[in-house]
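Partial complex: the chains shown occupy the same locations as in the complete assembly.
Letters A and B mark the chains as written, and numbering starts fresh at 1 in each.
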Amino acid sequence: MRKLNIAMIGGGFMGKAHSIAYAGMPMFFWPAPALPQRKTVVDINEEMAKAAAERYGFESYSTDWRSVVEDPAIDIIDIVTPNDSHAEIAIAAAKAGKHIICEKPLARTAEESKRMLDAVKEAGVKHMVAFNYRRTPAIALAKKYIEEGSIGKILNFRGTYLQDWSADPNSPLSWRFRKSVAGSGALGDIATHVIDMARYLVGDISEVLATSQTWIKERPVQSGSVDKLGTVKAGSDVRKEAVDVDDEVSALLRFDNGAIGSIEATRNAWGRNNFITFEIHGELGSICFNYERRDELQVCFSSDPEDRRGFRTVYTGPAHPYGEALWPIPALGIGYTETKIIEAHDFISSIVNDTEVSPNFEDGYRIAVISDAILESANAEKWVKIVYM
Amino acid sequence: MRKLNIAMIGGGFMGKAHSIAYAGMPMFFWPAPALPQRKTVVDINEEMAKAAAERYGFESYSTDWRSVVEDPAIDIIDIVTPNDSHAEIAIAAAKAGKHIICEKPLARTAEESKRMLDAVKEAGVKHMVAFNYRRTPAIALAKKYIEEGSIGKILNFRGTYLQDWSADPNSPLSWRFRKSVAGSGALGDIATHVIDMARYLVGDISEVLATSQTWIKERPVQSGSVDKLGTVKAGSDVRKEAVDVDDEVSALLRFDNGAIGSIEATRNAWGRNNFITFEIHGELGSICFNYERRDELQVCFSSDPEDRRGFRTVYTGPAHPYGEALWPIPALGIGYTETKIIEAHDFISSIVNDTEVSPNFEDGYRIAVISDAILESANAEKWVKIVYM
């Protein structure tokens, strides 16, 4: 069985997620398209690099991503660093002929994303951007229903991504709140997942109208480089700095196919933890999803007799997309790990079979264009058309 | 105990709702502010008027609303006709010195609504517009939490009103789909309930940006004048006519106090029956409501310890607004009837105690201004400021 050597650049909780995905993928998808080998992990800090290798089961470690990217033994570069280094690493990796999987959002801006896309296209390597949530089996099931025509022509899409881990003004100012590193705030970090789902399920977006807020205008400076996602609250005596990205964004959408839609993403929704939801109305039915209850998809078919029509709560399992590879019955439990295992499988399959995978850098770039348009619309207070270069 | 004589103009299912409210109000609120007397019911068709009197327990009936409006024995005119006659009846009633409760929306346009408002102000009579849903005890509880500061400064309001009774293109073209009678479509009929809740809970609205659709462009002509709300499907051989009002509207909102919001109302949401929902995010907590599960309010307080924080599902009962008057324990069951009983109580109290009640014609007028602005925004594709005359 073919083996593919992986170098992972960066760590944080995403390093954990990607590592267990590589370890677990062949256990779930068997025979596996290839066996991913956790070869090298990179961190600037040598001690952390060493620990990451041991913790995540990599054979070696390095503090120099450039030499790793050029190592002929490496097949795949996995980028799990903050957003500001995605472009530089990915472009170098593409030039070195490596297949690339990059955490989302693809980069800080559409311009950066375009350069990454150009690089991978020129190099002819495989590329993927890690919008993993769309790989939740229930969302893949929604896609199946839509493609089969079960809910007819789509009229409307409403998506949300609501969180509260940084709703407290004393939660630290991690890199996610710095424009220079992150590019944007709730928009790039979480709204892009919903944009990805909207494009996946409904189609491409032609026009946006948005508002954007920064409700919490300053936050305590975080010591160290750790990205704790709000679990460490700073004391009141800590120095605060300005937040220069949005923490809430709301947008109306128009799709190429005539459907309309809306997106709401916020960091300030007390009680919402990872509330990624969508509701889709079609001429023949409706579909609802809530990631907080991700084993379930809700679907209503207008063709059901009126005396027994209503949303069906379908728990995904072997009869649904990816189901044969996962657990033997529905509701044994789809977690974050499973979404990342599916992602790793689909990416590695695309390499082995020389096929396109989605979402790839083209998708990542388009989402970046839409994100930029959302910011522009929020500033200009008008509808902005989506134009891809 | 004082008695107040009521004349009800019009019937349909709203006649039922108002009649049981008058019959039931003193049973629930005791001692009652006054005893409402079902005096006269009016329908143009004499046979229907007679049947309505017997069915709804009115002492007499009439086919001539003008003479009834001027009858000195009548204290209150209750308008439950289609929207196009609200203004004429209400203005005549005001001139005759009657207190007026009028079904929603107040009228077809802001202009019509303004004339009604001017008339009642000039006459010095009490006036109410029947946005009954806000009187659901769970919504009154949301108001209480907000007023007590329990969720802090409000940041965001998202409201929906989704239905499917006319999602089938063969459901009949009732008056609700004719601009000349209804004024607008989903906007006036259902979105206005959400606008009412937004104003009630968050505050007045300063600016709107909207889109509006008519997905189903023609419908079978309905025989008779009956408003069957989609339960009678026409055969395919029936003559169809154009729908000239919206069946879906989406809007972004800005509130005077700086909060933002959104509203979605549609007739085309298969599986959603009477899906009136809102979610409110404040600096210190969140509140969610879904009318389809109207005995419940969900609230999350940021002040709860992190290890036991989450949305609380509160079933309204005696400890909550209106609770003493309703049923002795929570979840015995709040239905449409109960919302109308509360409405009747609050209106009659305002008459007896000479106080203002809300929503009144001022509110109805303001909602009409916002509705007109939504239509204007959808046409002009830009933000429209709300200006009250």
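Criterion: a residue touches a chain if its C-beta (ideal position, glycine included) is under 8 Å from a C-beta of that chain, and two chains touch if they have at least 3 such contacts.
Not measured: the values here are computed from a predicted model.
Oligomeric state of the entire complex in this file, given as copies of the one sequence with 2 shown: 4.
One rule holds in what follows: only the chains that are shown with their structure count from here on.
Rotation angle for the C-alpha superposition of subunit A on subunit B: 180 degrees, rounded in steps of 5.
Mean C-alpha position of subunit A lies 41 Å from that of subunit B.
Within the complex formed with subunit A, the residues of subunit B that make contact are 151, 155-156, 158, 160, 162, 167-168, 209, 211, 213, 215, 248, 250, 252, 254, 260, 262, 264, 266, 268-272, 279, 281-286, 288, 298, 300-302, 309-311, 381-383.
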